[in-house]
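Note that this complex is displayed minus one protein chain, with the remaining chains in position.
The block that comes next holds chain A.
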Amino acid sequence: MAERVDVRKTYKLYIGGKFPRSESGRSYEVYAAPTRAGASPKFLANASQGSRKDARDAVTAARGAQAGWAGATAYNRGQVLYRVAEVMEGRRAQFVEEVRASEGVSPSKADSLVSQAIDRWVWYAGWSDKLPQVLGGLNPVAGPFFNISAPEPSGVVAVLAPQESSLLGLVSVIAPAIVTGNSVVVVSSKERPLPAITLSECLATSDVPGGVVNIVTGDAVEIAPWLASHRDVNGIDLTGAAGLQGEAWGEWERAAADTLKRVIRPGGAGAAAIEPDWSVEPGLQRMSTFLETKTVWHPKGR
């Protein structure tokens, strides 16, 4: 019997809850990571090559969704994000295959990376209704005042997703930004975008409102300068600069300074950018960088 001709997927962007092609009409070829030297690269897909205009559309979508997402109860945001993990678990086989092909790791290693990614997502989901108590609280001022501090999201955050870790690294930069009520515009790994696209399908079929997460596949070197200088972006995570051909994270940080964006620098020391070890428990920094502390005073009296 002849082998069945499979139905292949068209890989597109994820903006405002929809899956458009790049407005530029461009796509680029994505290959599997070579598993041995000299092997001819295996074609995986034509991914959409996102443009400056796509990134701007994504910022508009993110801004439109942010207030509603931040205004949802923390319990609700936690449940919605937990739902994402449930859907990821259901798509485990697809993620394992894509991580294996993208990163050139063994099936068992890919399986472990997917497990860690789902567990990381669950870890962050649980923070939604705990972080305000951990980071905020009553301040004992010297006067007859009620005074309380609590964290609030910064707003719209641009995220350069890591180049190497296509799923674990990806969720480790998206989940901390959104669990607190920010919305994000993510530029995926350039060479390894497929898990990001599949994640966007999980987000679309969970209850994450459209526009809270927007994913643009393509080259961060092309797109990052526009996000760094965008006047309606409040923060930028430059983690994905590490390992990117032609990256200029110092330039991007300089552009971000014009609107005083909150910045996560890439890992490493000095000018060198190194991708972090995603296997360790991350701490709170990736959440707290994109949070603002608001302090409210009120007099006490009879």
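By definition in this document, a residue touches a chain if its C-beta (ideal position, glycine included) is under 8 Å from a C-beta of that chain, and two chains touch if they have at least 3 such contacts; residues count from 1.
We take it that contacts and distances are computed from a predicted model.
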"histidine kinase", "Sarcosine oxidase subunit delta", "Multicomponent Na+:H+ antiporter subunit D" or "Putative aldehyde dehydrogenase dhaS" - which is the UniProt name of the missing chain: "Putative aldehyde dehydrogenase dhaS"
Chain not shown: contacting residue from A:86, A:207 or A:251: A:251
Missing-chain contacts mapped onto chain A: 134-135, 139-143, 145, 147, 149, 154, 234, 249-251, 253-254, 256-260, 262, 265, 269-271, 282-285, 288, 292-299
